[in-house]
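Quick one: the structure is below, and I'll ask about it shortly.
Yeah, one chain of the complex is gone here, protein chain that is, but the others are all in their spots.
Letters A, B and C mark the chains in the order given here, with residues in each chain numbered from 1 onward.
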Amino acid sequence: MNTAVNLGGIAMKNPVTTASGTFGFGLEYQDYVDLQRLGAITVKGTTLKPRLGNPPPRIVETPSGMLNAIGLQNPGVEQVAEEIMPRLAGLGVPVIVNIAGDTLEDYARVARRLDGVPGVAGLEVNISCPNVKKGGIQFGSDPRTAAEVTRAVKGSTGLPVIIKLSPNVTDMVAMAEAVAEAGADALSMINTLLGMAIDVDRRRPVLGNVTGGLSGPAVRPVAVRAVWQVYRAVALPILGMGGIMTARDALEFILAGATAVAVGTGNFVNPRATLDVVEGIEQYMQNHGFTDINELVGLAQRDGGSC
Amino acid sequence: MNTAVNLGGIAMKNPVTTASGTFGFGLEYQDYVDLQRLGAITVKGTTLKPRLGNPPPRIVETPSGMLNAIGLQNPGVEQVAEEIMPRLAGLGVPVIVNIAGDTLEDYARVARRLDGVPGVAGLEVNISCPNVKKGGIQFGSDPRTAAEVTRAVKGSTGLPVIIKLSPNVTDMVAMAEAVAEAGADALSMINTLLGMAIDVDRRRPVLGNVTGGLSGPAVRPVAVRAVWQVYRAVALPILGMGGIMTARDALEFILAGATAVAVGTGNFVNPRATLDVVEGIEQYMQNHGFTDINELVGLAQRDGGSC
Amino acid sequence: MSRLMQLEITGHWEHVPGVRVMEFTAPHLARAAQPGQFLHIRCGESSDPLLRRPISIHAVDRQSGRVKIMFQVVGKGTAWLAGRRDGVIDAMGPLGRGFTVHPPAALPESANLIVVGGGIGAAPLYFLLQELARAGLARRVKVLLGARNARQLLITEAARELGYAVRVATDDGSAGYRGLVTALLEEELKPKPGYVYACGPSPMLKALCVMLRDYGVPGEVSVEERMACGVGACLACVCRVRDAGGKETYRHACVDGPVFPAGEVVW
Partner (left out) sequence: MSRLMQLEITGHWEHVPGVRVMEFTAPHLARAAQPGQFLHIRCGESSDPLLRRPISIHAVDRQSGRVKIMFQVVGKGTAWLAGRRDGVIDAMGPLGRGFTVHPPAALPESANLIVVGGGIGAAPLYFLLQELARAGLARRVKVLLGARNARQLLITEAARELGYAVRVATDDGSAGYRGLVTALLEEELKPKPGYVYACGPSPMLKALCVMLRDYGVPGEVSVEERMACGVGACLACVCRVRDAGGKETYRHACVDGPVFPAGEVVW
C-alpha cells in the first residue's frame, strides 16, 4: 500500500503533518508521538525578530472549537535556524517552517535565512494570521498583495513554498489563483476564522487581544468547502486542515482534494491524533481496497458536484 | 425594568426574535412557544414565485452546528401575503418578513407586494443566501450590488428595511457601510457560513446541493465578532444572530452591540429557546442591576477593545 | 398537541445485540400517541451532538401509562442514549402523522392487512399491531418481518404473543425464509388483494412500493429523512411525492409523514 505523497516538492511518507502553532517547534509532543512516523512536521510561525506575543488570556474554548490570539510568539528565525533546526534535522522527517512578517522584506529575509538550513524541507507562508496586524497590512485578504508575498518568498529561497490561505475572504479561489500564478508550489488551508467571545459577567472581551482565530471541529465544514472549491479551480497540491480530529475527518479533506492534511487543535484534545490519523487512513484504504493514497485525492469530486 | 427596543423602526417589547428559516411561517412552534411573548417573529425567506427548494439531503449535523441547503423553499409572496399573514396579524406581535430574489426587480416586487399587508412590521433582506445562486449574482458579497438591492427595496416599501449580511466576505464593515449609506434602517448578521461535508463511506458530498450554510453554536464566535466590528463602524441598530442557544449567548451579542437578537438553530435543539432567552435576559438584568436593556447594547465596547 | 417533555426512564435494557428498549412512564404521552408517530429526542447536554434524534414510539400501555422506544445504536446520538440508565430524557412529541389504523372503507372485508417490517423498521410496527388488535382487526392481519439473521429479528415473539400470524425472512436463512421480506409479501399479494403497512430501510420500501403499484394494492409506508426541527419549521426533511394532480412536489416527513400513502412516494 502506498501512502506517500508529494506536496509541491516535499516528499512525505504519509499525508499527515501538524498544523503550525499547535505542535510547537516539534519536540513538545515527543512523549506522546513517535515523530518519525509523521509525514512532516510543521512548526510554529517564525518571524525575523523574536516576538513576545499577545497579553493573556490567549485562548478561550468555544462550542467544538477554540479561539486563540497567541500573536505569533516565537524566538525569531535566527534561533530557529541555529538552535531548533539542528535538533529536528536528525529525525529524518521533513520539517516545514511556517513564516510570517509585517512587510514583504520581512518575509523575504526570513525565507532567505532558512534556505539551506539542514532539515528544512519547505516553507509555509502565513499571509493570514488574524492575530497580528501591523500597519494595516493584511496580505491574506487581497489577491495582489498575496501574489507579491509569494513572489518575494519564491525569489528568496529554493525551497518548496506553500501559501497558507485565510478563510476570512470573499473569494478563496481568487486568492488561490493569484498565488498559483505568482509561483506557489502548494496551498494550505484554512487558517483560523476571525472570531471573538465576550465574558458576560465582566462585560468585556475574553481575549487579551479582543479578537482571535477560531479553530477546531467547529470550522471543519468551512475548511472542507475551501479545499473542495480550490481543488476544482487550481492545479496545485493542497494541504488541508481545520478541525481534523480523526482519520475520517482527514479523509473528508483528501476526498475533497487535499494531497496532505494537518492536525492542529486536535493535538490538544488527543496528543496522539496525528498517528491515529495515519493509522486510520491506512485502515480505511485496506477496508475499501485502495492501494495508493493518491487515488483518493479529490475522489468525491468525480461524480457531479455542482458547487 | 424596560426590555423594549426599537430595531430601526420596528418596536419590539423585548429584544428576541426568530431567525429566518428556522421558525417556519410562525405557527409551527406554537405548541411550544406562546408566540405573543416574542419581541418579533421573523419568517422564512420569501420570493416572488413559489420555490420547491433543493433536493435532499438538505441538512447534515456537524460539530456543534449543522449545514443546511434548503434552497429557499417557500410558497411565494402572494400566498404569504394572502394566506399566511392574516393568520399571524392577529397575534399583535411584529412580523418581519425575510425576502430574497434573483434580480433587483424581484426584490423590489416582493417588497412592494408586502407593503401595507397587515401584520408585516418590517422586511429583512437576504442578500446572502449561500444555497441559491442564479446567474452568479451574489448580492451579498459586493458592497455596490448590496447597496443597489438596498435602494431597490427601500424604494418599494414604506416598511423598515433590515439588510442581512453574509459572513462570507473579506470585509463585513465595508458591506455594512455601503448598505447604511444606501438607506438601510437596520442590519442583521450573520447569515450562514458556506461549508460542506463529505460522506467518507460513499465518497460523495452529503448534501444534495453539495455545499450548504453552517449555523449553530459553532459559528457564534464569528457572529459575535461581526456584530462587534460593525457596531464600532456603523450607526445602525443590529439584529445579532448565529448560534444563540441561551440568554448568556444572546447577551454576548447585545454586549457586543446588537440591539436585538434572533434564535435560529437553537429552536431545533430547544423549542422553547426563544422564551428561555427572554426570561434569562430579564434575570440577568435583575441580578446585575440593569433597568433598561438599552444600557447593555454595546457595553463591552466601552472600555478599550482594540480590535 | 405535542409537548416538550422530561420523560422519566423507568426501564432500559438490551433487546438484541445493538438494539435497546427504553421505557418511560408518561401517561399523557401514552394517551396521545398514535402508531407511526415519533419522539424527537435530545441526545446529550452539550452542543455536540446538537440536533435531536427522531425515534418512533414502539409500544404503549395506556393503562399503566408506559411508553417504549426501541432503537439501534448507530452513531453518537444513539450511543449517548444507550448510556442512560436512569433520570429523564428530554423529548418532543408525539410528532408526525402515523399509520391509519382503520384501513380505507373502500377496502373489501376479505382483503388482508399486511404489516411488513425490515430491520429496525419493525420498531413502530409493534405499536401499530397493538392498535390493530385493539380495533379488533387482528384476525385480518398478516405480519411479515425481515432481518439480517435470526438474532436480529425484533418483534416476532411479541407479535405472536398479541395473537398474530407472523412469517419471517432472514438474509442468511437462519430463521424462516432465506431472502428478502418482499418475497414473502409477493406470496401474500399474488392470491388476493390487501392493504399494506410498511416500515424499513429505503431500498426495501422502494421495492415494496414498486410491487404495490404492480399489483395495484394500496398501502402506507413510513420513511426516514434527516430532521432538524421535527415540527415543519425548517423544511429539511423533504420526501418527494406525486400530488393528486400527478405533479411532483415535496412533503415534510416530520409533519406530513413520516407515514405516506405508498402510491405517492417518488423513489
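In the analysis below, a residue touches a chain if its C-beta (ideal position, glycine included) is under 8 Å from a C-beta of that chain, and two chains touch if they have at least 3 such contacts.
Note that the structure is predicted; figures quoted are calculated from it, not measured.
Note on the chain not shown: across the whole complex it touches A, B, C. Note that of A:P57, A:G76 or A:G183, the residue touching the chain absent from this view is A:P57.
One of A:P15, A:G39, A:G65 or A:P160 touches the chain omitted from the figure, and that residue is A:G65. Contact with the chain not shown here comes from a single listed residue; of C:D48, C:E188 or C:E264, that residue is C:D48.
From the options A:F23, A:Y107, A:Y231 or A:Y284, the residue with contact to the chain not on display is A:F23. Contact between chain A and the absent chain runs through residues 21-24, 28-29, 31-32, 44, 52-53, 56-61, 63-66, 68, 70, 73, 216-218, 245, 265, 267-272. Although one chain is not drawn, its touching partners on chain B can still be listed: residues 63-64, 217.
Contacts to the hidden chain, counted on chain C, fall at residues 44-49, 76.
We take it that only the chains that are shown with their structure count from here on.
Among the remaining chains, the Cα-based centre furthest from that of chain C is the centre of A. Of the two chain pairs examined here, A-C and B-C, the one linked by more C-beta pairs in contact is B-C.
The geometric centre of chain A is 33 Å away from that of chain B, both derived from CA atoms. Measuring from the averaged C-alpha position of chain A to that of chain C gives a distance of 47 Å. Each of the following residues of chain A touches two or more other chains: 63-64, 217.
For chain C, the set of residues touching two or more other chains reads 47-48.
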